[in-house]
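Every protein chain except one is present and positioned as in the full complex.
What follows is chain A.
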Amino acid sequence: MSHLKLNQVSFRYKEQSSWLLKHVSFEVESGSSVSLLGPSGSGKSTLFYLLGGMYTPDDGEIMLDNMPLSKSGMVGYMPQDSSLFPWMTVKENILLGYKLGNKKKTFSLGNWLDRAGLTEIADSYPHQLSGGMKQRVSFLRVLAGGHSLICLDEPFASLDALTRSKMQKWLASLMNADQTLLLITHQIEEAVLLTDHIYLFPNLLEGRPIEIRNPFPKMERFQVRKTPVFWEFVQQMEQQLKQQT
């Protein structure tokens, strides 16, 4: 279980004079899932780099399970593009995630490949896979790391609508109840389908986000997706986002 807390976190790149993140504060409860919504270039990916330990905040603190997040490798990270190693097979790419992970949990590769529907392509190389397959492998690599906090940075942005829809369902089926999920997305529908809370940053990542609770229970989201109630909620969210930005 991972409880994440950002307290007044500020950050700017060395070569930049303006702040990219300014006094950002929010919490993510253990086992819950949160979408971060905001305009492009608002610093969402940079926030993930801070969580991943690539940079340290200039001000404020990031706490993971009430301990300062002091080093890299404490969260599972899935980048926008699949970032698979081209000289490694699907199997080797996933095992790399396990080797670099915290190894607290046992990882049965065969079992996971089976669950993810990747058994047949286990010995294939990334260039032989479709975009959707690559993202599946990338996500499995994150799961193999065994981290309880998982950060997904627009994981399905490069996929077509049909594949994205399949992938969202697939991802939801693989997430464990004890895993905490932080998702960056530009798709409000995706945020509603995959996460319990939506944190909205109208402009840059500054201060506290507008927190919206997902009214649809986790188990029912994919069923209500086809109903008017779901789309009314998505439209309301879109209007709110437009008004705020």
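Of note:
Everything below uses one rule, namely that a residue touches a chain if its C-beta (ideal position, glycine included) is under 8 Å from a C-beta of that chain, and two chains touch if they have at least 3 such contacts; residues count from 1.
Note that in this section contacts and distances are computed from a predicted model.
Taking the options "Pyruvate dehydrogenase E1 component subunit alpha", "ABC transporter permease subunit", "YbjQ family protein" or "Cytochrome c" in turn, only "ABC transporter permease subunit" matches the UniProt protein name of the chain that is not displayed.
Among A:P39, A:G60 or A:P79, the one in contact with the hidden chain is A:P79.
Listed residues A:M63, A:L96 or A:L109: the one in touch with the omitted chain is A:L96. Among A:H127, A:R213, A:K226 or A:K242, only A:H127 touches the chain that is left out of the view. On the side of chain A, touch with the chain left out of the figure occurs at residues 48-49, 52-54, 71-75, 77, 79, 81, 83, 85-87, 96-97, 99-101, 125, 127-128, 145.
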